[in-house]
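Everything on this sheet refers to the single structure shown next.
Only one protein chain is missing; all other protein chains are in place.
Up next, subunit A:
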């Protein structure tokens, strides 16, 4: 029983972080209707940024949380503006712009290979003040970096939801996501909103990078591992849904951790995919998605 409760705690913490990595993906999809294949690479950029910042300046990993995300916001903002926007414009008023998906795939390859060229293929971890530290909760052990990651993930999701509801930019993002033409007619600059959405998605990847780096290692193709999870989570939670991403992440994390206690951990992967397929059959829109909302 102890092991199961311990596994539940671990699964929830790890799951919230999976949710965090999926949050940026679901946001960009919600607003732009684009599956961003470069998302894993953006996460990798976030991890490397956090890695180098902590490694070179020796600052506390959570100080990186106020430096890395804004920098990545600017990076994402201009990445969309310079690389993706022209393709978007060329596609005109197509409902699901396919070429853009291919462009994001290109961005993925360029970023991964650039990182490979600059930093090499080796695994890097950075030892921080909180690395491998844990505290005991009764007989259970809570890893400090993972617990902090959990808190940051929930705070980010709540913060993003509030931003979408309360601010003018957030409302414009939601309006564009509902109907880009109507939003355009209401005086919202569609492409500026895309820049912001992409920037926000990248910034969230930066946040994820900051909370992952104290206990995980980074290498140029690290994004691929998280990417597959993120896609499943986004579909599970409902495309474009913020609470859906968090819940989807928790579900995956819990399955992975708790089911492992009863069977070989190689099986949990298969179970995750099986559940994914079942959801697709039973409720294709996911937990929080709406039928035909785009």
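Heads up, the rule we're going with is that contacts are C-beta pairs under 8 Å (C-beta built on N, C-alpha and C of every residue); 3 or more make two chains touch, one makes a residue touch a chain; residues count from 1.
Assume contacts and distances are computed from a predicted model.
A.B. asks: The complex lacks one chain in this depiction; which UniProt name from "RNA polymerase sigma factor", "Lactate utilization protein B", "ABC transporter substrate-binding protein" or "Lipid II isoglutaminyl synthase (glutamine-hydrolyzing) subunit MurT" does that chain carry?
C.D. replies: Choosing among "RNA polymerase sigma factor", "Lactate utilization protein B", "ABC transporter substrate-binding protein" or "Lipid II isoglutaminyl synthase (glutamine-hydrolyzing) subunit MurT", the correct UniProt name is "ABC transporter substrate-binding protein".
A.B. asks: Looking beyond the chains shown, say which of A:62, A:119 or A:217 touches the absent one.
C.D. replies: Once the missing chain is taken into account, the touching residue is A:217.
A.B. asks: Counting contacts across the full complex, list the positions on subunit A that touch the omitted chain.
C.D. replies: Spelled out for subunit A, the touching residues are 2-3, 6-7, 10-11, 14, 18, 122-125, 127, 131-134, 141, 143, 145-146, 215-217, 219, 225-226, 229, 253, 256-257, 260-261, 264-266, 268-269.
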